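A protein chain is absent from this complex, but the other protein chains hold their places.
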Amino acid sequence: MTGSRRIMWAFLSTGIAIFGLMTLVGFAMRIEQAQWVAYDPGAFYALMTLHGSGMIVALALCGMGGLWFIMDRERPMNQGLAWSAYALIVIGVVAVILSVFPGRFGAAWTFLFPLPFIGATWPSWATGAFLIGVALIMLGWTVYCVQLLGCVLMKYGGLRGATGWDLVFHHDAFVASGRPEPPPAAFAALITAVDGLFAVAGGMLVGVALIIHWIDPTVAIDPLWAKNLTYLFGHTFANLTIYMAIAFVYVALPRYANREWHTSPVLAIAWWGTLLFVATAYFHHLYMDFVQPRGLQYVGEVASYLAAFPPAVVTIFGGALLVYRSNLRWTMGSMFMYAGLVGWLIGGVGALIDATVPINSSLHNTLWVPAHFHTYLLEGVTLFILGWIFADLETRSGLVSSLLTRWMVGIGIFGGGALLLLGWYVAGAASVPRRYAMQPSPGPAISAWASVGAILLIFGLVLCLAEAVRLARARNAEPVV
Amino acid sequence: MTLRKLIVIVSALAALVFSAMPVITGARDIGVHQHHLDHAVLMLLGAIAGLALYSGSSDRESPPWLWVAVLCPFIAMLLMSPSLYSLVDQTPWLHSFDHIVFVVLAVMTAYAGQRYVRGVGWATALMLESMAIVAAFGYGVAPAVTVLSPSAAVTQRTEPSGDVAHGRVLFAQNCAVCHGARGEGGEGPPLKNEVSRKDFAQAQAWIKKPAPPMPALYPNPLSAKDVADVAAFVESLK
Partner (left out) sequence: MVLIGFLVAAAAILAVMAAVARTTIEPAAGQANVTSMGYRLRKGWLWALAAAAVVALAISIPSFPYGKPTTLSGKHYTVVASQYSFELPPAVPVGRPVVFDVTSKDVNHGFGIYDPQGRLVAQVQAMPDYVNHLPMRFSVKGHYLVRCLEYCGIAHAAMQGAFDVR
């Protein structure tokens, strides 16, 4: 295994391990809401904190590893820095886990000031461990983003080259000059790096402020300011997990379809849009804070709408066009990637509905919110990652999974997933609040059939894991990726 | 002399003069908001100097410089702690030294970024500068008190009237398992300074009719008099 491949698999396997653990945590929460088991609310909210922060980091780690590997083939990067970013994040995750087990920290991943400090049912050290853990994760993320930014700047000739400026505005001259055009995945890398640094600047600031407040409680913090920065970081970081993982589709789906996915001027412009709107859409988290400057509420709705255009018009449309009447081989890898595009789009529709202010008044902080983000994280990002893993395993083993296996995995992950997601959508539309250890009616009944979906989903994921292990053991071909 | 050198010298000199302001004017207690913004100006000058200082054209990574570029903004945010401000505010020379540290951190952030890979310095410098400006609007700064409309003022507080000593005994028997012996919290929320959240009447009403997961202990085993005593004890917790 080459050094860069080892890095990718370290990120991927750690991410998948955390993902598996957090899936079980999520399941434990769901069956508590379904009233199949009973435990105290303090434990529920501690698990909720762990599930939220852990899942995002798990998906981010997978995306980071794969994207690093893809960009490393474009221009080799320093491996020590990648390992450092990995180590910082893993130490941060350990600190976060310790804050929950045994610390029982339960202020949710949002750590909305002043919740971590007032009415705490956990010891002060747990708050500190959580905040420091999150700061370490942010630091690791910063290192990663800076390196990714350096990579695209070096390879494509500064910001002008990396953004495809000349490709768009001096197209003929650019083609004639024979300079390398950034492949689609390089745009994902550039946007991840730039928006990632933008978001982490806000996250680091509020993180440091909270750590200082933890040390010296007399240091005041503006709650509205803290809320803005928390969501700037949290929303953007979560969003970027999609944009990192979409690079997998750019690279692997064309191989399955025996076609090419070129960088066109339209694709470059679409990613400029993503750069701008991913960074400004977070304002929709503060729609129900009426003291927020009014202009920002308009920015929130407009940016949320516009953020949907690049994926809908270019990436998902492009993916469908790539598959249309191609001689695509349907394997686990291609199935996951294509299904991920579908999940992303459907989750996006749910998000757009909620991003409309008057509708948000009756959906904000209801179960509609976990409904839509689980749609594009679980049936989008996770599938891109699984697709990428299977693409690698399939090419290296020369094997594909049987039709029966694919059907069973499909029923588990798509069928079970749909049941699980529908539970949230239906309950959200019925005004059941999110983040309730004990839900008002009709919450528990809906949670019960959603939990059945969750069992099916876990069955599909376990089958998937078993199949991955089978393929991984049968490595008989040279790596093609 | 090249333009680049001129920019370095002018911005460094300006930063130095600005850093010395506390010694020159002897200004004190300028407020956290203004103080953060002053530091943002210093860091802007430092970042400009740092960017202009680098004139190479690296085409390969210099990994150690990445650490400098990433850690300097982080350290700067820690040093911008408002509780440190109140310390240095009292000593002009320390304050000026503190300013010079900020300038150096900004120079390092920008220069190290450029040394790592040319162009990255702009990103790290922008990060630092935006954090410094945004800090002025909430880091150590908050709207002073809750400003309620006039109708809020009519809320009358009821003062405790119950047997605190008896309440202490009842609390130890019935409440301490979840709320801690001295109300420090545990399974249930801490009750220290509960008086700021509920007055005596509200505390009694809550104990009589609590929301799950807290169990209702009224009318059995606690009588109305017992509830008043426990409430009086809880209100006394600091």
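In order of appearance the chains are A and B, and numbering begins at 1 in each one.
Just so it is clear, a residue touches a chain if its C-beta (ideal position, glycine included) is under 8 Å from a C-beta of that chain, and two chains touch if they have at least 3 such contacts.
Just so it is clear, the structure is predicted and the values come from calculations on it, not from any experiment.
**Q** From the list A:Leu345, A:Val381, A:Ala450 or A:Leu463, pick the residue that touches the absent chain.
**A** Of the candidates A:Leu345, A:Val381, A:Ala450 or A:Leu463, A:Leu345 is in touch with the missing chain.
**Q** Which of A:Ser13, A:Gln79 or A:Ser326 touches the chain that is not shown?
**A** Residue touching the absent chain, from the options given: A:Ser326.
**Q** When the complex is taken as a whole, what residues of subunit B touch the one chain not shown?
**A** Contacting residues on subunit B, toward the hidden partner: 142-143, 145-149, 151-152, 155, 188-189, 196-198, 202, 206, 211-214.
**Q** Tell me, which residues in subunit A touch the chain that this view leaves out?
**A** 41-42, 45, 106-108, 110, 112, 114-115, 118-121, 222-224, 227, 259-260, 288-291, 294, 297-298, 301-302, 305-306, 308-309, 312-313, 317, 320-321, 323-328, 330, 338, 341-342, 345-346, 349-350, 353, 356-359, 361-366, 425-426, 429-431, 433, 435-441
FYI, only the chains that are shown with their structure count from here on.
**Q** Along subunit B, where are the residues that touch subunit A in the complex?
**A** Listed in rising order, the residues of subunit B that touch subunit A are 59-61, 63, 66-67, 69-70, 73-74, 77-78, 81-83, 113, 116-120, 123-124, 127, 130-131, 134-135, 137-143, 185-190, 212-213.
**Q** Report the residues of subunit A in contact with subunit B in the complex, numbered from low to high.
**A** 40-42, 77-78, 80-81, 119-121, 139, 142-143, 146-147, 149-150, 153-154, 158-159, 194, 197-198, 200-202, 204-205, 208-209, 212, 216, 218-226, 229, 438
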